[in-house]
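Complex shown without one protein chain; remaining protein chains in place.
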């Protein structure tokens, strides 16, 4: 019977690991969804707090390194553009960040996770807004995240944040007659005080050009890993 | 070895509770998604059946109390407006209720759950529809739920339903040139036979005014509870 008990112990330990994976998936997917809700509300401090100290974030052709880099993007750039540096959504601003279609995988170490998500953004400002932000009055944006997350002291955080903005469109024109309005970055920090730490070697394509965002997962049926031969 | 067995029993009991939490999250998120599918189809009886007897529902500045209140909203108001009181989606009506971005938490008692969801509604009626409803012909609506759910006899139900309609827009004008068409309620039941049981003291703001819907969860990294100091 001692053998039985040992076998049972092993079985319970295996089961506990499987349950941990499911809990971790739920933690990561809701971490990501919470990001979207904080963004909607222009709660930039809450957004920055979601990142690990040694995070790296890709946006357009820029890489923002560490919490300081992350802060430069959200606080010094995006918040300045959208809300003049204030937190909280001002009257007349729409900034809805739908986050959907989660595919989250937990690495065998249980401390790293990979997630693919889709963003659909509905943004702009109402005609009654005084001194509106210098962004299109009514805009769509579509993109895909391929992120990595780290668990630190039991808490999941953004670790590698790779947002692939794929298209933007003026609402009135639609995607058939619009180009992206966000242009590639040309200068890095500190030359540009709100710039990224470095630029990626090849500027990612965006609308009306297209690209496939590499998949972190293998094909779920064939098991073939994604080969980015674009 | 008796000690071993007891320790294992405790471990299994803890594991069973963790599995129950995961099952409850899945039950609540799909309950909510099913709400969206029933709404699409104007299956108002199916919608009403999702609520607990002692439910409370907030919509605009009204509070609907109990199943009777819930019925007043869906059956006596919304169904009258959209489908002349009939169940099922009539020819020419679009009423798509996308429900996305679920953040569900189960209370330690295992009998209460809290959920944040986002709705994106695409609604209206086709030009070929005869005697169409008195709603905009083509409309967007965006909103956020912060609901509480109760488990009764093992079945999850809507208990506190708090839908925060944040913006509406005429499709052709877009959100930059539209205001919400749903106006605050002014009368309560029974003065208004389809009215709410009471009005909230402060009418929630809506587009082009904005607000932050309080978060039921603390910040996932800092652990700070949300303070609604708006």
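As written, the chain order gives the labels A and B, with residue 1 at the start of each chain.
Note that a residue touches a chain if its C-beta (ideal position, glycine included) is under 8 Å from a C-beta of that chain, and two chains touch if they have at least 3 such contacts.
Only a predicted model underlies this, so the values are computations on that prediction, with no experimental measurement involved.
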Contact partner of the left-out chain, one of B:65, B:122 or B:200: B:122
Hidden-chain contact residue, picked from the options B:91, B:134 or B:227: B:91
Selected from A:65, A:120, A:135 or A:200 as touching the chain missing from the view: A:120
Per the touch definition above, residue among A:65, A:100, A:135 or A:155 touching the missing chain: A:100
Residues from chain A at the interface with the omitted partner, ascending: 1, 4-5, 8, 11-12, 15, 18-19, 22, 25, 100-104, 116, 118, 120, 142, 144, 167, 174-177, 207-212, 215, 217, 219-222, 230
Hidden partner chain, residues of chain B it touches: 1-2, 5, 8-9, 12, 15-16, 19, 22-23, 26-27, 30-31, 33-34, 36-37, 41, 43, 46, 49-50, 88-94, 96, 98-100, 122, 124-129, 137-138, 155-157, 171-172
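We adopt the following convention: only the chains that are shown with their structure count from here on.
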Distance between chain centroids, defined by C-alpha means - chain A, chain B (Å): 26
